[in-house]
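The complex appears here without one of its protein chains, the remainder shown in place.
Going by the order they are written in, the chains are A, B and C; count residues from 1 in each one.
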Amino acid sequence: MDMDKTVADLAEALAGIEDGMSLMIGGFGGSGAPIELIHALIDRFRSTGSPKNLTIINNNAGNGRVGIAAMIDAGMVAKMICSFPRSADPRAFTEKYLAGEIELELVPQGTLAERIRAGGAGIPAFYTPTSYGTDLAKGKPVGEFDGRNYVQERWLKADVALIKAELADRHGNLTYRKAGRNFSPLMASAATLTIVQARSVVEPGEIDPEQVVTPGLFVDRIIEIADAQQEEALMRAGVAYS
Amino acid sequence: MDMDKTVADLAEALAGIEDGMSLMIGGFGGSGAPIELIHALIDRFRSTGSPKNLTIINNNAGNGRVGIAAMIDAGMVAKMICSFPRSADPRAFTEKYLAGEIELELVPQGTLAERIRAGGAGIPAFYTPTSYGTDLAKGKPVGEFDGRNYVQERWLKADVALIKAELADRHGNLTYRKAGRNFSPLMASAATLTIVQARSVVEPGEIDPEQVVTPGLFVDRIIEIADAQQEEALMRAGVAYS
Amino acid sequence: MTEKLSNAQIAWRAAQDIQDDSYVNLGIGFPEMVAKFQPPGRQAIFHTENGILNFGESPAAGEEDWDLINAGKKAVTLKPGAAFFHHADSFAMVRGGHLDVAILGAYEVAENGDLANWSTGPKGVPAVGGAMDLVHGAKRVAVITDHVTKDGRPKLVKRCSLPLTGVGCVTRVYTSLAVIDIENGRFVLREKLAGMSLEQLQALTGAELLVQGEIRDLSAPENLQ
Partner (left out) sequence: MTEKLSNAQIAWRAAQDIQDDSYVNLGIGFPEMVAKFQPPGRQAIFHTENGILNFGESPAAGEEDWDLINAGKKAVTLKPGAAFFHHADSFAMVRGGHLDVAILGAYEVAENGDLANWSTGPKGVPAVGGAMDLVHGAKRVAVITDHVTKDGRPKLVKRCSLPLTGVGCVTRVYTSLAVIDIENGRFVLREKLAGMSLEQLQALTGAELLVQGEIRDLSAPENLQ
């Protein structure tokens, strides 16, 4: 029968996310953040105590009291892998970090993107000039090519990716909205289970094949969230998901 | 003033291509092959004796007696870097190769694509499972990651890229036609000088920012060729560019 | 009873193992035939190296669009839900383990899973294409092949004598005579033609065939096109 990756509800979309897993979460600040998927996962944690001890991979570490910040507040997150754990309102992460209750792996932004891309592309390691000679390169192998020094970086994969898309067809072909694209196409390729909330689910063929940004083979589950919330707007409105 | 990368004619588009340079030429078979740029370069060689001793980077090594095959026939090409120097009519390359008159660097197709992408992305080297344990890995460093063996491959850059696009705006933002995309976005990023023939040149803003495939910063010159020839059609018609 | 399966029958047999909703790459040439024999009710999505997902059959003669071709440079069509992408993204799909199965041809397959399918030796013009990439990454790498060469020598061997495409990469071989899994560096016989004895098959095979449990009859419809 014709392929259909849509699921009935948020609970089904998030099934199988377990304690200790690594989650890549799309978005750069509030742009592209899959708030409904995140909040539904928080709901599950509140009602069942799971998933916890999660490693979250995102450029940032949450803003205000919603989204990733609310996951941190709820106590679901053991470790953040990110480039910039600051924001307009970084309290959720800052408090836990300074209390020693959350681990931080700080990765330069371009290296973070390239490591995720490498994870999706089957490239176990690559060399980059970024961070050479700095504290963030400590302990990493270095290599010299054509007289210039580089740091060897490893791929980054995850158990799950949570992604916000604009259009999704039932096969999982995706488009994104404006700069909401950011890390999401990379993360979709680097996770074992890629879960997408899309503003609109359409029939295969309704997205021009030349305009597909994430081809469907990277996507496992799709749920339509027509009126998704925007993290930045929630944060500015002072909303706390608690 | 507003950026304008269009040039007046093919001669201006190709200015500065000199003996001994490396040229990435877009296309996979006839799909995406910039025939008018190639043939204009052959014209220049015929009238001036230059450019010659070129290194050509393409998936294939020409077909029939047009395009890259005609460059080889004309005696402009010293070396091919490609994955598959065979075609429906591979005589041009085969004859020169068997006569020892042209050098071949054979690269697995995915490794060729990734090396070019690495060239454009500032990644001097990466590891891939492809070709491990085969003749094509001989002499290359190997590395073990998570118990599996990989081959270290180097980036590939070129002096010039010749690209066929569908739409180009004056800033150099490009779209491609169907599978004519193939290596072209990678090559556009990995060459010092990227020269594009586009079916249609449009004003900035006429290509939806979400549908740009090659952003303009990778492009240096644009020429509109409204009725471009198709290599496969020429080959099947028995055309020889001589 | 057939003396041996035709190429179409081998392709048919391989197609029966492709699960619904699979992402599949078929090597150029003979393996392309597998696409014709998808069981009714199942949908596989086909990937081609030059940047298309979910392409379909060849267009009618005269309807070809030469910007819409597969890795074998043959004109194809698109199915609803197709996508285009560039070559680096295409091989990210391959190398990154996103294809469920790749089905390739072979000159030789060794019992340790080594595959030789790109070069018959130092003569002529070497050409590798995407074969060395495809053997790494797809979750399952299968081979379809005649059981023996045109001059009767085994293609299933102890160790490959021809230049390798990949090391330890093949997990199943569909031949004109048998279906054989490669497990722990050994050929394990799963199916053989009913009219052929194990001894006959072994005599045509260059390494020992292990028997573990039932050996099913290998059969395929007659008159496949």
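Here, a contact is a pair of C-beta atoms (placed from the backbone, for glycine too) under 8 Å apart; a residue touches a chain by one contact, two chains touch by 3 or more.
Given the structure is predicted, the values throughout are model-derived calculations rather than measurements.
Of the chains on view, those touched by the hidden chain across the whole complex are A, B. Touch with the chain that is not drawn comes from one residue among B:Met24, B:Ile57 or B:Ala121, which is B:Ala121. Listed residues A:Ser87, A:Asn173 or A:Thr194: the one in touch with the omitted chain is A:Ser87.
Residues 28-32, 59, 83-88, 90, 93-94, 97-98, 104, 106-114, 116-117, 128-136, 176-186, 213, 230-233 are the ones on chain A that touch the missing chain. Contact between chain B and the absent chain runs through residues 1-3, 117, 119-123, 169-171, 173, 189, 203-205, 209-210, 212, 215-218.
To be clear about the criterion, only the chains that are shown with their structure count from here on.
Among the remaining chains, those touching chain A and also chain C are B. Of all chains, the one whose CA centroid is most distant from that of chain C is A.
Centroids built from CA atoms put chain B at 35 Å from chain A.
The mean-CA centres of chain B and chain C are about 30 angstrom from one another, to the nearest whole unit.
Within chain B, the positions touching two or more other chains are listed as 114, 128-129, 176, 178, 213.
Multi-chain contact residues of chain C (touching two or more other chains) are listed as 52, 84-85, 88, 91, 94-95, 136-137.
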